[in-house]
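Pasting a structure here, questions to come.
Every protein chain except one is present and positioned as in the full complex.
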Amino acid sequence: MLWTLAWRNVWRNRRRSVLTLATILLAVVLGLLMRSMQYGQYGAMIDSTVARTGHIQVHGEGYWDNKSIDRSISAAAATLSEIRGAAGVTDVVPRFESFALISFGDRTKPSGVIGTDPEVEDRYTALANRVVEGRYLESGERGVMLLRSLADYLGAGVGDEVVLLGGGYRGQTAADLLTVTAIFEYTMMDGMETGLAYVPLDAARELYATPPDQVTSLAVMLDDGDSIDPTATVLAGLLGDEYEVMTWRETSKEVVQQIQADSVGGIFMLAILYTVAGFGLLGTVLMSTMERRREFGVMNAVGLRKSRLAAVLFVETVLLVSVGVLLGLLLSVPIIMWFHANPIPISGELVEVFEQFNIPPYMPFAIDPGIFAAQGLVVLVMALIVASFPIVSIRRLHIMRAITGR
Amino acid sequence: MPCLLACLLAVGSGLRAQEVDARGIVRRANELARGLNSQTTASMTIERPDWSREMTMKSWSLGTDYYMILITAPARDKGQVFLKRENDMWNWVPRVQRSVKIPPSMMNQSWMGSDLTNNDLVRIDSLVIDYTQEIIGAETIEGYETYQIELIPLPEAPVVWGKVVLWIAKEDYFMLRAEYYDEDGELINRQSASDVKMMDDREIPTRMVMEDAKKPGHRTVMVTETANFSYEVEASFFSQQQMRNVR
Partner (left out) sequence: MLWHMAWRNVWRNRVRSLVIATAIAFGLVGGVFSYAFMMGLVNQAVRNAVRTELGSFQVHNPEYPADRDLRFMVDDTAALLTELRGLPGVVGASARIVGTAMLSSAEGTAAVRIAGVDAARDGDISNLAEELIEGQYLNPDERIPILISREMADDLEVKLKSRVVASVVSPSGEIVYGAFRVVGIFKTVDSLFDKSSVFVTREDLAELTGFADNTASEIIVRVEPRDAGDAVAARVVAAHPELLIRTWRDLSPQLQLAADFGSIFGLVFLAIILTALGFGIVNTMLMVVMERTREIGMLMALGMARARVFWMLLYETAFLSMVGGVAGLALSFVLLGYLGRTGINMQAWAEGFSAIGYDSMIYPETTVAFYFQVAGMVLVTAFLASIYPARRALKLLPAEAIRSDT
């Protein structure tokens, strides 16, 4: 009975209710869109980080604190299949990273060297896209890819032979001649004093004179980003003490912190948005309460107890807001899903910035039930708060004054 | 009055004499250890908790300004040559048929994976020219009486040590022990020499051990197999050209 009364009351003043609904709707939709966009961005940042480092990384014990190739580990077939066999693991990317002097003619520059499986590397980090001259690396070849600024300094081009020289495994000298197959861009590294070069994994092993199958890190890819920690524990147990297992959150702490800082800002803005909407709602409710004083007075006079009257008003507000939230959700879902499937493309200079971070140049939208739940809840709480004002008003209602309008 | 003056003078000159002595001692010891005109063959063993590696080499030196080292074993490193000319060092790597001048970024890297750095090989005169030397005591090591000499770096000397302590044999100037401390007084490196033998026309310690005091089980052992001190060589021998030809 209460509910039907409340419902009919709501629709008696259709225009006002519709407008209030619209405010709630707007706040909910905007809030959801904003949050969805933010989460989408975070997701993109995480994806790009994980593409590089893997959800989980396996190294030799102590490698993270002291990145010496003497702490490299064996990625023998047995170990790899053990890791691949763990639940949730989709792939394992082996890499061998170290430093070397790269020399061409009479110029020499210290440079990072990353040995990787070209095809797998490209699958995850789109390395082939960065090639601006020449041809992308092929597995097993004795070739090297140079960073553009490194190649420019050395005066080396595609087809030239460069010398790589450095400290190898267990004190041996690392020395080799490799042919430049490609030059790639990575603008984030411009201006740094060291260069960067990619070689096929076996070429790296040969260069640094390591035992076969040696790697400095294994990037483990999972199918579900949510089960990282349990899988990491499983792997740690599986592999034993000579290995260390770290999640991407540990290896890329800055990304986690950036996301946190940004998220705080986002929540703050959301709070402002909802406060504004809340005030709007409050205004409407207060107005309506005031206007209907006569009506309340009459109802009270004919026998409707104040408490029930208050209850009706309460339900009215909650009902209205609930409808607003529901409609907002219903409206948002298709919009977000559409944007999720068709992200807004970025244009202009921003494209470069995105590509440097390995994020595809789109504004992504995330579908996360958490967003919907959280915001729906917030709005409902807001409704409850606002809805309690009329109750106070009712309690102070003086029948006679209300009816006679004084 | 005059006596006091005379006494002060005597003490003063005595002190000065002692300083001159200390530096002189260090200089002679340094020359003996590193800077003679010589041709030697040696083996070097790098020891680590998990592994060890041995290599053999042949070296030529002219004073403390020039030397050349040819690696003769193992196979993978055979034929590599290191050339020092004053403050610069070159490395010839036959595997790539290229010689590279060692840049500043590599100078502090270990030499051939040992506990020596490239810097250690190049800045040989450091102990003599970059420090003040003072005799602080005496000790007997391996049956030899030694001066214990404390070296404090000069204020503007480009060295990273806070202090170096040397034990040098009084009669023969063998540098039997060396300890390197950082500026907080923490021991970082320790070197000791032993196995004095007759080589060519003189006695020298033939075994040298370098230990990383902060990492137990990390050491490098150098054993001199043969030495020829009447080797005649010109500065022109120490050239980049020669690096490719030396055998």
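Letters A and B mark the chains as written, and numbering starts fresh at 1 in each.
As a convention for this text, a residue touches a chain if its C-beta (ideal position, glycine included) is under 8 Å from a C-beta of that chain, and two chains touch if they have at least 3 such contacts.
These numbers come from a predicted model, not from an experiment.
> With touch defined as in the header, list the contact partners of the absent chain among those displayed.
A, B
> Looking at A:74, A:194 or A:322, which residue reaches the missing chain?
Only one listed residue reaches the unshown chain, and that is A:194.
> In the complete assembly, which of A:233, A:260 or A:307 touches the absent chain?
Once the missing chain is taken into account, the touching residue is A:260.
> Would you mind spotting which of A:94, A:280, A:364 or A:390 touches the chain that isn't drawn?
From the options A:94, A:280, A:364 or A:390, the contact with the absent chain belongs to A:280.
> With the full complex in mind, choose from A:20, A:231 or A:251 the residue touching the hidden chain.
Of the listed residues, the one touching the omitted chain is A:20.
> Can you name the residues of chain B that touch the chain not displayed here?
That gives, for chain B, the contact residues 87-88, 103-105, 107-108, 123, 153, 155-162, 180-183, 188.
> Could you pull out which residues of chain A are in touch with the chain that's been left out?
Listed in rising order, the touching residues are 15-16, 19-20, 22-23, 26-27, 30, 110, 149, 152-153, 193-194, 253-254, 256-262, 264, 268-269, 272-273, 275-277, 279-280, 282-284, 286-287, 290-291, 349-350, 353.
Just so we're on the same page, only the chains that are shown with their structure count from here on.
> Report the inter-centroid distance (CA atoms only) between chain A and chain B in whole Å.
56
> Mind pulling up the chain B residues that touch chain A in the complex?
Against chain A, the touching part of chain B is residues 46, 48, 51, 53, 76-77, 80, 91, 93, 95-98, 100-101, 103, 105-106, 109-110, 112-114.
> Sort out for me which residues of chain A touch chain B in the complex.
70, 101, 103, 108, 110, 163, 165, 167-168, 170-173, 175-177, 209
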